[in-house]
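Some chains have been omitted; the remaining ones sit where they do in the full complex.
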Amino acid sequence: MHSTRLDLFDNSDFYPGSTLKRLLWALLSGLFFQNWIPWPSQLKSTLLRIFGAQIGEGLILKPRVTIKYPWKLRIRDHVWIGENVWIDNLAEISIGSHVCISQGALLLCGNHDFKKSTFDLITRPIDLEDGVWIGAKCVVGPGVTCQSHSVLSLGSVATKDLEAWTVYQGNPATAKKPRSQNL
Amino acid sequence: MHSTRLDLFDNSDFYPGSTLKRLLWALLSGLFFQNWIPWPSQLKSTLLRIFGAQIGEGLILKPRVTIKYPWKLRIRDHVWIGENVWIDNLAEISIGSHVCISQGALLLCGNHDFKKSTFDLITRPIDLEDGVWIGAKCVVGPGVTCQSHSVLSLGSVATKDLEAWTVYQGNPATAKKPRSQNL
């Protein structure tokens, strides 16, 4: 075990896209996504596609949404992304059909190896399968798969995979009941 | 149990006010409430009243606050609403006198019936009685009543009613001690 040395951090092998593309996206994100202006979801879907996102039909995308890299985002049909959602996709995020990500939620792909002095960057994909509901103010951590129709309850933190058709709650989130029952 | 079908979602029976009123409010909210500019609380109270909120005396309202529908908001006297608070009042929110809602808290009235394929919208009111303190980064869920002088501690999530003069903590929040004792 050695002391952390952030001055020795080296992520030169992580290439998230050209600087120009990232700056241009930051600008468009600031103008069309991150503020309160209710730009139409279709306009925003088009912008995301231009920057490399794969987007199906019927995406609804509320204001004040932050998406790190559209070119690492795949969304199928009839997905809702709520107000103030933050998709911090340093790695690929894949969102199935009929998924709802409620307001204030965070999908987080980045981690650090805290056992190394160099605090190496670790990025892992997130996969939300069909019919998943990520509740308001939830956090989904790096590498997590939320299986088909799993539910993460209000304000919970998923650090491990969620099983299909199951409702999770807490920090860290644990299975509470099948989706067929009331909490 | 059937797969979620967000394309079949129908909230046509939910009428939150005319489109014109909502757009106008979104504009004023963006200009006077949701940014960092320290507009005087009295100006903001006046704007809220014009849009139908019932506001008592002495409201203090910090910058970066989001209020969904002023016409579904009742606030009595000497209430504090902290920086970056989010009042997502799809249903009525009623706030008693001498209530403090600290920075970053979320009051959330919206839910979905996740046992129905159509993911029906469910909205339920929130009631914060006199003397309640909602701590920083807390979440209060749909239908919750926080009884007189209850306290929700830092970062906690209230999914059920809080009893009077009692301190709650955790996700989901549970009763920890009477308000008369230190945590």
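When the chains are written out, they are named A and B in that same order, and each has its own residue count from 1.
As a convention for this text, contacts are C-beta pairs under 8 Å (C-beta built on N, C-alpha and C of every residue); 3 or more make two chains touch, one makes a residue touch a chain.
Just so it is clear, the model here is predicted, and its values are computed rather than measured.
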Full complex, copies of the single sequence (shown: 2): 3
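Note that in this section only the chains that are shown with their structure count from here on.
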Where chain A and chain B are represented by their mean Cα positions, the distance between them in whole Å: 25
Chain A - residues contacting chain B, complex: 35-38, 58, 77-80, 84, 98, 100, 103-104, 130-131, 133, 136-137, 149, 151, 153-156, 165, 167, 169-171, 179-180, 182-183
Sites on chain B touched by chain A in the complex: 1, 3-7, 23, 26, 29-30, 34, 86, 88, 106, 108, 112, 114-115, 119, 139, 141, 157, 159, 171-172
